[in-house]
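Every protein chain but one is kept in place in this view of the complex.
And then chain A:
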Amino acid sequence: MTNTNARATAGTPANDAPTAGTPIADAPATGTPTAGTPDAGTPTTGTPDAGTPGAGTPTADTPGTVTPDAGTPTAGTPGVGALTAFEPRARFRDLLASEWIKLRSLRSTWVAYGATASAVIALNAGTAYDTYSNWTQQDSEGRAAFIRDGIPLATAFNANALMIMMLALGAIGALMIIGEYGTGTIRTTFAAVPARRSVMAAKALVLTAVTTVFGAFAAGASFALTQLILEGRDAGVPLSHPGALRVVLASALLAPVSALVGMALGTVLRNTAATMVTAGVLLLVLPVAFGDDGHWQAVVGHATLYQAWIRIVEVGFAPSPFPWTASGAWTVYAVWALAAAVLAIISVHRRDQ
């Protein structure tokens, strides 16, 4: 094995007497229990075994491994001292690279993203096709009303597709960390990078980036496809249509937010079943269970992602006894995303792994 980053701190008195005198070079070779016996006290005159690159001469086949204080061993000093490691400055982007490799090297990642994207786009396109097939508007006035009522935008990304996307992305986010806990890989990960919070931050960031791209693709493709189908009835709208970009954006961003929620739950619960149930409750059950029946119910309901999405994509929303603003709904997105990321990052710090 080439010794790329270890160097000998030769010349310093060895930290402990038995090591100092023990002729290391032959101790392992004997196999008999002689190491550590009294003869260890006699100083060895011999130089370290020639085959030990770590001792004395630092090998410099990696740039930057040469350290100025790696002096030559003085005569009579132990052949093998304590090695110290060359440690380059820790960079966060290395962890991003590591997490990205982990993510893309799993076939299941691609299957999960592919299947979810197909399901979401197919559901939206299917709804659009339904409208296309059962077209009732005969004149241009009807078509104008159709567009004015915001139906093309409502078709661009419907609630069923959204719920499926939220749940699937929650699972994808959760599995990014549960996959490590379930297989024990987490120990390998944290033994390699003891800065656990940095690892989790890198994981969260990679997940956010990938799922944002995913969300943009799913929402963008859904919009393009649905409007193309509606165009067959001359009722599609372009992305420049008022509110269109908002629909695409709100739907796309729910992908990373849901994924972060899944990752946070997975990090805290470390168990697939518990995580999936909790994610289902938080993402789908709560927003349906808490309607505008009373003030506090409305507050809870408005704090859910699904209701926030509805508030944002809605065109000419129905009057509610508890109205709220679209920017309030965007804030709900941000709070969920941030809270989830923070929870995922800090919860690994204290607990045993």
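Note that a contact is a pair of C-beta atoms (placed from the backbone, for glycine too) under 8 Å apart; a residue touches a chain by one contact, two chains touch by 3 or more; residues count from 1.
The rule we apply is simple: contacts and distances are computed from a predicted model.
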Per UniProt, the name of the complex member that is left out, chosen from "ABC transporter ATP-binding protein", "ABC-type sugar transport system, periplasmic component", "Phosphoribosylformylglycinamidine synthase subunit PurS" or "TonB-dependent receptor-like beta-barrel domain-containing protein": "ABC transporter ATP-binding protein"
Option from A:A97, A:A144 or A:L245 whose C-beta touches the chain left out: A:A97
Touch list for chain A against the chain that is not drawn: 1-6, 8, 15-16, 18-19, 22, 24-25, 27-29, 31, 33-37, 48-49, 51-55, 62, 80-88, 90-91, 94-95, 97-99, 101-102, 105-108, 179-180, 183-188, 190-195, 198-199, 350, 352-353
